[in-house]
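Structure, as structure tokens:
Partial complex: the chains shown occupy the same locations as in the complete assembly.
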Amino acid sequence: VSVTLRPDVVRLTISCPDRPGIVAAVANTLAEQGANLIHADQHSTDPEAGRFFMRVEFHLPNLLEREHEIASSLAPLAERFAMSWQLSAETELDTVAIFASRSDHCLLDLLWRWRRGELPMQLAFVASNHETLRRDVESFDVDFHHVPMEDHALGERELLTLLAERGVDLIVLARFMRILSADFLERCNCPAINIHHSFLPAFAGGDPYRAAYERGVKLIGATAHYVTAVLDDGPIIDQETAPVSHRETRADMKRVGADLERVVLARAVRWHLERRILLDGRRAVVFR
Amino acid sequence: VSVTLRPDVVRLTISCPDRPGIVAAVANTLAEQGANLIHADQHSTDPEAGRFFMRVEFHLPNLLEREHEIASSLAPLAERFAMSWQLSAETELDTVAIFASRSDHCLLDLLWRWRRGELPMQLAFVASNHETLRRDVESFDVDFHHVPMEDHALGERELLTLLAERGVDLIVLARFMRILSADFLERCNCPAINIHHSFLPAFAGGDPYRAAYERGVKLIGATAHYVTAVLDDGPIIDQETAPVSHRETRADMKRVGADLERVVLARAVRWHLERRILLDGRRAVVFR
């Protein structure tokens, strides 16, 4: 992987009830630890009674050795502001598993961007309920697991085993055509990002291009979102639309939509890996 | 009105089951009548068993005198192909009524485009269930009628009277915040175009910006559609979206959305006036 990862660059993300003084307190604490702030983003849903979100990039040599010390220095802040926080070095890569079915466009685009260095991640494996894409995946020197899903519970157990073996931090559903159970989502112990081929909340559920065609919409869309136990209902990370007219058949819609899907999914995955996404209930704060 | 209307230019729109030979038959019939074809658009939902749509612009002097003759020449075609057709000169302007409530952005934009010459129509009047916009409308030398809608049935009767008096061909709902009854839609005897402030079918019904905010979508939209008895369900004419992020408040969404709404509505109205829209059940064929 040829991603340019900056050594000694650390990301801190913060979420807490909004109150005066948070930024100054965080900036001071980091300065006292010798951190040089590179970039900071913040957002408040309401300065009065809202929630506060912050993402800070700073330069700090030897994070691994000093992680405990930094954590200790943040602890009083966390208590004072009822803050949850997460700290990670840019060079600590998430381990990612991709689930796919038969469609290749989203999967190949992720593999290609990963090889090109656009996605800072360790790619653990690709799992699919079909054999179709094995050759494509293996040509990238990535493990491919065929996990049949006819027996859904059995398939999910096999997927859970694979995830656990490889210590996966993020699942990406690249047009995986099976619905993961609430039980699976609880046990997998990591977030999952899905791409849905419509501008949600329109056309949730199966066959959205057919539904879009029949409704006669003048634009089609794609939505990347976190997966929750309710189908196509999790926090939306990114969406994009493209215009269509009466001349586009359903096959044309699929073709145009595929170009949206792969771009939107790749962007959402990158933002997640770069720690740019914080959740505000059902809404996603994305520090682009 | 300063629209450049081409004298002796006629629009013919056609809709029928698709079968071989329609285009040649129409082209011949028009040629025999001395018409010079300027432009033609056509669409078939399926060459086998689908529906065929066509819009032809041609040059033919003295249409008014020859309208009966042209109609007679089309009659055998109409029978042969089970064709419905409509003929109109570009200089015959539709008479239009605009219904508004308190929001000014769509209304002012229509008035301004009409004055500028972008909308080839006779503007009969603006009706509103509030007095708020009277001064704005009258500054364009357009009649303004305040029609209270507290008693909905009474209000609709008054609107129907106004429409009948002025021989209105098209109603434009420029953020009119009352729902017209099925009875009204039957009696008004002309189509109505509405602008809805979401990308339908998402967020149909009231307060779509609030719903969009709460769902955390990453784009907002506007939809122009024909009005039917089912709320926000008629054939879609045009849609557009704009990106939003966590930083946009509901007020920001309204501001960004207002810019979409006025452009999308004006475009839909212009296409209708130029006879560019043909209906295919619930889908709109728009020859742009």
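Letters A and B mark the chains as written, and numbering starts fresh at 1 in each.
One rule holds for everything that comes next: contacts are C-beta pairs under 8 Å (C-beta built on N, C-alpha and C of every residue); 3 or more make two chains touch, one makes a residue touch a chain.
Computed from a prediction, not measured in an experiment: that's the story for all the values here.
The complex is a homo-oligomer: every protein chain shares one sequence, and counting across the whole structure file gives 4 copies, of which 2 are shown.
Everything below uses one rule, namely that only the chains that are shown with their structure count from here on.
Between the Cα centres of chain A and chain B there is a gap of 42 Å.
Within the complex formed with chain B, the chain A residues making contact are 43, 199-203, 214-219, 221, 223, 235-241, 245-247, 280, 282-286, 288.
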